[in-house]
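One chain of protein is taken out of this complex; the other chains stay put.
Take a look at subunit A:
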Amino acid sequence: MGISASARKGWLAASVVGALVLGACSSGSGSGDGDPKGITFWFSTSAQDKGYTELAKEFEAKEGIKVEIVNVPYDGYQDKLSQAAQANALPDTASVPSLDPLWVNQVQDLASIANNEANKINKNLITADGDKVLSIPSDITAAGLYINKSLFDKAGVSFPTDPAQTWTWTDFLAATTKVREATNAKYDLVYDNSAARIRGWIYTHGGTGFQLGADGRFAAPDAATVQALSEFSKINDDKVMPKSVWTSGQDPNALFKSGQVVAYYSGVWQVADFADSITDFEWASVPSPAQPTHATDINLGGKMVAFNNGEKAEPAKKWLDFIFQPANYTKLAQTNGYLPIETGLTLTYPFEKKAAQDAFALYIKEIELADPISSSGQANQTKLLLAKQKVEDALIKTEMAKFINGEQDVQKTVDAIVSGLNDQIK
């Protein structure tokens, strides 16, 4: 009897504690709306956050408006935004991975910032609906080729350093094969398993890839694209490239960092990571091969938007305006390691490693030289957004994996990609 009595007391205590805890946390709700002088800024990053925090401090000192910076994890960010739109709880400003037809009608027009001549913003990359500017990119990203410089030096093989005098894929693969054989490395190249990165391969081979036709649907690609995809599959032979990256999800970044791979085709964002975490060998950024087209895949780090949140709308726009003023944007780009969306800036990146400094100089030059097709992926996304369509291109990876695995031929792969993309258009 004594036991059960004390057990009962325990239960009562437990439920009281539970109720108290719940009460305590529910009373804290909604405090975000409390500060009339504050706005929110959502973005997603694994490392590049210091630039925004510092700018927010300067902005508060100047305008008396506090910016609450929220780093939202990338995984689930889009879901969170669409649910927040339903709950009328969108942030005041944000840097988002992509615009969503669900809430795009709630963003403010940023034309006054984008068209401000002093800002020198690259207008090819803003998202606009007619004259209304929906978003301005926070920064540019592009495909980037890296080599294990220690292996190249060991094998005595040279490589170009100027994007204007780049090599062809044939020369590049001949060089990496020579290096691999001389140094007993495992593979010539690892290539990110990504729909954006395969665009770089297609464009540099002279193909135009998967483009929207005049009817607003994806058209069948040209012969050069089909040819390029065949060649890509061919080099997945476990000698030039390991099959496992494109067929079973092996991490190419880890493979390259192991020092066992001669080169790695990825993106400019790897610079900061490599500068930090490659200590066993020397690495270098080299120009992407051109065969014959000089191209890359230009993408955006994030799309800056300001939402129409009643009385917060004005300070929200002020904050974005502040960010894109050249002096402030210079600080942001330097601190966060961004390739700038504004031209004519003098940037000094805070990397200690020379390889990292050189990499940024090389990529900036490469983007300037790149064929206009390089940003067509972004242009297609904008067209689809304005037509209120949402198309995921991840199926390119699955179809390519089937092709590389020998489950289907190139024509079937291309057809499946085109019809898979078009199936998502309503």
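Basically, a contact is a pair of C-beta atoms (placed from the backbone, for glycine too) under 8 Å apart; a residue touches a chain by one contact, two chains touch by 3 or more; residues count from 1.
Rule of thumb we're sticking to: contacts and distances are computed from a predicted model.
Colleague: According to its UniProt record, what is the protein name of the omitted chain, chosen from "ATP-dependent Lhr-like helicase", "Imidazole glycerol phosphate synthase subunit HisH", "Monosaccharide ABC transporter membrane protein, CUT2 family" or "Alpha-1,4-digalacturonate transport system permease protein"?
Modeller: "Alpha-1,4-digalacturonate transport system permease protein"
Colleague: For a quick check of understanding: of A:Thr168, A:Gln260 or A:Gln334, which residue touches the chain that isn't displayed?
Modeller: Counting the whole complex, the residue in contact with the absent chain is A:Gln260.
Colleague: May I ask you to list the residues on subunit A that touch the chain which is not drawn?
Modeller: Contacting residues on subunit A, toward the hidden partner: 3-5, 7-8, 11, 14-15, 17-18, 21-22, 24-26, 28-32, 40, 44-47, 68, 70-76, 79-80, 83-84, 86-87, 89, 91, 97, 141, 254, 257-260, 266-267, 269-270, 272-273, 276-280.
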